Structures are given as structure tokens and as C-alpha cells.
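Before I ask anything, let me first share the structure, which is written out below as C-alpha cells.
Only one protein chain is missing; all other protein chains are in place.
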Amino acid sequence: MSALFLPVMILLTGFLLPFIGGAGSHASYERVHGLVSFWLVKLVLFAVIAFSLFHCAHRIRHILMDVGLREAAGVLSVICYGAALVGAGIAASFLIGL
Amino acid sequence: MTEKTIELQVYRYQPENGETDTGFQSFEVPYHEHWVVLDALNWVKDEVDGTLSFRWSCRMGVCGSCGMMVDGDAKLTCNAFLKDYYPGPIRVEPLSYFPVERDLIIDFNGFMSRLKSIKPWIIRDEEKPLEEGEYLQSPAQLAFFKQYTMCINCMLCYSACPVVGTEENFLGPAAIALAQRYNLDSRDQGGEQREDLLGDDEGGWGCTFVGECSRVCPKDVDPAGAIQRAKVSSMLNWYKRLIMPRGER
Partner (left out) sequence: MNLRYKTPLRPSWFMDKPGFRLFMLREATSLFMAGYLIFLLVWLRRLGQGPEAYATFLESLRHPVPILLHLVALAASLYHSITWFNLTPKIMPMYLGEDRLPDKLAAVAMGFGPWIVLSGIILWGVLR
């Protein structure tokens, strides 16, 4: 998921939208907001964010275990996956509130 | 004209001399274009120090006996050409992450017991009686697992794997690849029996797909690929058991 979607999204939010996104342009607030508000886009965005967060949490947990924190595997699970869960929840609330 | 030479720095450990760690000994060996590190070691043993101990046999990359660390990388010394290391010096050490018995000889009992633990034989629910003839297998069915039959048990993959280095009880690349060799064999029905070991944190799931094992494998067995495929089947197995706890095999 993250491999498929993230690069293009970084391109958009970091480079394209800020620089060509003025009012009245292709990527004006109305257009972007309208696009993201569409239920399918909301769903896809949520999936991308949630799955990416869990994927990152999983890897970060393994990195921490690899550099010596192997004993703390259980605690790391709670911290990493917990954080991912919280993040997904926040994403959901922001998406719904659009 | 003076002969070209190259320096070998060889790890020495001779417990019968009451030493705990001799460290490295330097040998200046003749340099020949076509020589491999094994040739150099044999020259040392013949001409300089007969007490130097190391394993070797076929000298052509099929027996798996001569594995050692050459400049920190796990290699078959019969496959490590001096010309690739010239002008040297070349550091030769016993295979990493194994206890050392003497000089370049390691204790590989742990490796052997791991291989045995995954039941490396065809397991059938019911044996076919002899009268019914042999098990038939198409070329395609053979091709499905053939890559994993190529392992020569040289243990280079164990010396390349950081998980082997950090986890006492990790099954390791060769053992899991061997398990896959049987799991993917159409004649075998023992997948479930191996699953306990493979689906464990000390089995397939201990692997973090660093990939060094496949890089050093002299026979292109690709144990890393075998392990990832084992993880996928282990995961699918888990879901199947969740949905059909008493269901079909």
C-alpha cells in the first residue's frame, strides 16, 4: 500500500500542490477539498494512511528489536501498534470532519 | 625475477597448547593467477606450518566443506580466487557465529540438529504399498521445489545471517529452505508437522529478510526467498485454521 501510494502523494503535497495550488488554479482549495471529500477518496485515503501506519509501526518495532531491544518485544508492540491505531483513529476523525 | 607473493592473515586457535585465543598469524604465500584461497592454505600446511587445521574436500564447490570468512565475507575457499584479493592481505577466519574447535574448524552440531529438526524426509499420511508402484511426479512439479534441493550444507548462509548471530535458537536459512524443499514437493504431506517449527518466532518469523544468506549462497538456493514463501504459507495456514479449525487438511 505505502509503496504504491506514498511517493506520488509526497510529490503532490510537498511540491505540486503548494506551488500550483493558488486560488482559481487546477488545484484550488475548492477542487482539492471537493476531491478529497468524495466518499471513495476518503475510503482510499483512510486505507492508505492506516495500512501505512501499521506497516511503519511493524518495521520500526523490528528495527528497535534488532538494535538490542529484543527483550522489550511486548512493550514495543503496545507502543508501536498502539501509536498506529491512534494515528488511524485521528485520520478517520479528520476525514469524516472534512 | 622474484616471485609475486600475497599475505594471508589466518586465525589460529590451538586449544591443546593451553591458549585461549592466538589471534592472527601472517603467512606470505606464492601468488598464482589461478590459485584460490584453499590452494594458499594448503601451501601453508605443506610448506610452512603443518599444524594449520581446516576442512576441505572436493575443491570444486560441490561438497560444502571449505566454508570460511574471507575478508569478513562468508565464502567457499575453493571459490575465492587470490587474484580478486590481490595485493591483499587476505584475512581468513572460521565461519562466523559457530563455536570454534581449532584454527579454521568450527563445531557445526547445532547446524546438523537444526536440519534434522524440520524432518527432512517425505512424510505421507499413509505409505503407498510397494505393489502400487512409485510416486509419479511431473517435470513441472519437480521444478517447483528443485532450487531448494541444491543446498550443499556449506553453512555460509548461517555465517551471513545477522539473526543467527543475535538469536540463540533461530532455525536459520538452510534448515528453513530444506523444510520448504519438502513442503513444496508434491509427494510430501508433512507440511503441518513442520509448521510448528516454521511458524514460530525462532523459525520463519525470526527472519527479517536481510537477504545476505541468498547473496552468499554458492548454489543459488535463495534461502531468503524460501523463508518468505514459508512465512506466506504459515500466515495462510493460520487464517485457514481460524476459519476451519477442524476442517480439511
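Labels A and B are assigned to the chains in the order they are written; within every chain, residues are numbered from 1.
The definition used in the following text is that a contact is a pair of C-beta atoms (placed from the backbone, for glycine too) under 8 Å apart; a residue touches a chain by one contact, two chains touch by 3 or more.
Because the structure is a prediction, the values reported are computed rather than measured.
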item	value
Which of B:Leu8, B:Val29 or B:Ala224 contacts the chain that the document leaves out	B:Ala224
Omitted-chain contact residue, chosen from B:Gly50, B:Gly72 or B:Gly133	B:Gly72
Hidden partner interface residues of subunit B, rising order	13, 15, 20-21, 72-73, 96-101, 107, 138, 140, 143-144, 160, 162, 165-166, 208-212, 215, 222, 224-225, 228-229, 231-232
Interface residues of subunit A (partner: the chain not displayed)	2-21, 23, 26-27, 29-30, 32-33, 35-36, 45, 49, 52-53, 55-57, 59-60, 62-63, 66-68, 87, 90-91, 94-95, 97-98
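Keep this in mind: only the chains that are shown with their structure count from here on.
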item	value
Euclidean distance of C-alpha centroids - subunit A vs subunit B, Å	41
Contact footprint of subunit B on subunit A as seen in their complex	62, 66, 70
Subunit A-facing residues of subunit B, complex	162, 166-167, 208
